[in-house]
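Working notes for the structure below.
Omission of a single protein chain aside, the complex is shown with its protein chains in their original locations.
The letters A and B name the chains in turn, as written, and every chain counts its residues from 1.
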Amino acid sequence: MLLKNTYNEFIKILSKPRSYLGIGALTLLVGIIIFAMKADGRSIISFVTSSFEQTLTFNGDVLNGNLIAFIILQMLIVHIPLLVALVTGDLISGEAAMGTIRMLATKPISRTNIVLSKFIAGAMYTLFLTLWLGFFALFVSRQIFGTGDLIVLNSDGLVILQDADVLWRFGLGFCVAFLALLTVSTLSIALSAFAENSIGPIVSTMAIIILFTIIGSLDVTVFDNIKPFLFTTHMASWRSFFEDPVPFSSIIQSIIILVVHNIVLVAIAVYKFNKKDITS
Amino acid sequence: MKKFFILLIISIQFGGIAQEANDILSKVVTKLNTVNDYTVTATVKANVPMIKILPSKATIYFKQKDKFKVVSKGIVILPKQGFTEINTFLANKKSYLAVAGDTTKISGVLTKLITVIPNGESSDIILAKLWIDTKRSVIMKSQITTKSNGSVATTYSYGDNVTYGLPSQLVFEIDVKAFKLPKSVAADINKSTVEKKTKPNNKGVITISLTDYKVNTGLSDAVFTKKK
Partner (left out) sequence: MESETIIEVENLAKRFGTFEAVKDVSFSVNRGDVFGFLGPNGAGKSTTIRCLLSLITPDAGSIKLFGKSFKTDRSAILSNIGSIIEKPDFYKYLSAQKNLEIFARVSGAEVSKKEIHEMLEFVGLGDRGKHKLGGFSHGMKQRLGIAQTLLHKPDLIILDEPTTGLDPQGIVEIRNLILRLKNEQNKTILLSSHQLSEIELIANRMVIINQGRSIVGGSVSDLLNTQELLVRIEVDNARATAELVQKVYPEAMLKINSDSELELTFVKELVPELARLLVSNNMNVHAIEPTRKLEDYFMKIIQA
């Protein structure tokens, strides 16, 4: 029954116009960035390398597809959570508002399976968005700008990664980025279990992300103990794959925190939905 | 009278010193001028604070008198000046005053220090110190101070192409005090602002190994045309 209802959830997601809103917005955003980089990408590079260029020259194809892909990832990682929450935040509460949750809950499928199937479908949608982003950011950029070594500006300086050494970093980076976005999806679905309308969970999810991000960036001692456990602290872990050497222990720590978040949020949603009286 | 003789001796000495410097430089320039063009494979190792990069390969093209091009598949970091500027500068004898100094051993080779001071204000080079192997008429070490790039010290090593005055290795020591990271979206927002407070190293070293020289092959000007 879980598989059948998961299939149902796919059909519902694929049929909703808002699902394509996210994909369309992403495509447009990436297209605009690629266009801008094609038109004047050199000035962005100069911004990063200007202080080094007093005594050094950077020869070779600095403005290449790998760099464009990295910049796209950097710029959009703030916006993609909204596109995810837009669809996943609606999965339970949207049906409550529509009344169809009542119809579904009278079927011989357990409430746990209803929630789990929505999580799975939400995860698949998130995966698709991530892959779509990856395809556009990496594949299309490399087609337009070619490949080459990747310059990355980290907090401790420039790292220049060789072309042959870049793809696996993007691959693993996207995996971790997907896990971060999955946490957003899971959070919005969990909030959706508490609400009877679509907009509440979506706005709440973004509010939580913004709040946690602010807490994470404040250099205040009182927050130091909780920062490592906020999922937003680990949402940019994908970037660590572009350091040299790659801090695998730190990345694994982030993965564990994010996985735990996902498990806890799923458990909360399942518990809440099982206990809920469906009066709508 | 006595003063006159002292002045005369000083000017003869100075003139002698200057003449000696010019002769030494002349030989170096003559040697360098035997190279009309060359192609060489460069392996660049950069050990610069705030930059992490693996050794990278490039192909360097040169053609008299100042055509220079670096072609690489990947990104290669090179010092902004130190390849051809000094050669071009030295070629015009009237643009500078050269003064011979002490002898010093560098890499086990006896060298003569030649200090080169530009005559006019228009040159980017403010001061150039060259330690020259007078036997082989090649530069063993240079320290060039420019208006735009500060001071760069370069150590030269030679191999089979010493007859052309072409080095097999260059080691550049550059000043990195001016390096600053821009605070932008490119920065890692999730890292705490101050993690390591180690004293920064002010110098960076770039080692360029030059192999497979192809000298005077008749390089076309088209090689130096910028491809889009």
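As a convention for this text, contacts are C-beta pairs under 8 Å (C-beta built on N, C-alpha and C of every residue); 3 or more make two chains touch, one makes a residue touch a chain.
What you see is a predicted model, and the numbers here were worked out from it, not measured in a lab.
> Give me the visible chains that the unshown chain touches, in label order.
A
> Tell me where the left-out chain touches chain A, residue by residue.
Residues of chain A in contact with the hidden chain: 1, 4-5, 7-8, 11-12, 15-17, 98-100, 102-110, 275, 277-279.
Operating definition for what follows: only the chains that are shown with their structure count from here on.
> Per the centroid of Cα atoms for each chain, what is the distance between chain A and chain B, given in Å?
Chain centres of chain A and chain B, defined by C-alpha means, are spaced 49 Å apart.
> Can you list the chain B residues touching chain A in their complex?
48-54, 56, 58, 70, 72-80, 148-150, 152, 174-176, 178-182, 184-193, 195-196
> What does chain A use to touch chain B in their complex?
Residues 47-48, 50-62, 71, 74-75, 148-149, 151, 153-160, 162-163, 165, 216-217, 219, 233-236, 239, 244.
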